[in-house]
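Quick one: the structure is below, questions incoming.
Of the protein chains in this complex, one is absent; all others appear in place.
For chain A:
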Amino acid sequence: MHLIQNLEFIRQDQTKPVTHTPSHDWLDRLRSRKGFPTSQHLDLGSFLLTNTNTISLHTRPDNTNPTRTRTHTHGSILAQLFNGASFIRTHPYKKCPRKQPHPTKVHPTSSPSPASSTTTAATDPGIFPSNITVAVPEEEREQEEAEAVGFDDDDEYNDLKGFSKSEVTVIDTSSSAWKAVKFVYRKQNIWKLRDRKRKSRLLAKKESNNTHMAIEIGFSKENVINMGGERPTQLV
């Protein structure tokens, strides 16, 4: 809207007879500041046409239509004259993509930048960037391993600060249950294996009640027989 008003103003300005009155001083000052001639018989149209080539150097090389170029150029000059360069874009506008065209992969557990991650690794033993492998001397590793005999399930959990945690299903045929869901904690070469915390008493009680109910009703595999392709018969 402002642009249209400004253009209208220019059109009127060009058609008006230029008289040397004090009201034109501001226009002269403006013209001279922008490098335009300030003579009274100024033919702005011819001035703009003669300066097209010079100014069109700033246009994009792919903008080949001369008419369009000129229009844009005029618009640009007029805009510069009255509103400053920022108001009207002189080049065909290309929207900047919202996302990066080639985003860099950032590991969820890694630090924001490699430089900072290295520093973190060196200064803070609690946070270890996952993309960096540290060559631990064998003796040290063995010592760490010896210290971290982590299968004692009754150990406290508060010594696991700085450890990564993964939930795993472990099948161990030498254990009574064979299959158990456990947590693996890791900090560099120290590994600890912990049982998942036991369920609350309330849950256990609920389960126990359900068990009794199922037994009372008497659903089990044992009291159902299958009669070969027939519908199995329930034996009460």
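Methods note: contacts are C-beta pairs under 8 Å (C-beta built on N, C-alpha and C of every residue); 3 or more make two chains touch, one makes a residue touch a chain; residues count from 1.
By definition in this document, contacts and distances are computed from a predicted model.
The chain not displayed here is annotated in its UniProt record as "DDE Tnp4 domain-containing protein", chosen from "tRNA-splicing endonuclease, subunit Sen54, N-terminal", "Os02g0296400 protein", "DDE Tnp4 domain-containing protein" or "Cytochrome c oxidase subunit 7A2-like, mitochondrial".
Mapped onto chain A, contacts with the missing chain fall at residues 108-109, 130, 138-139, 142, 145-146, 149-151, 164, 166-175, 178-179, 181, 184, 186, 191, 193, 207, 210-211, 213-214, 219-221, 224, 226, 228-232.
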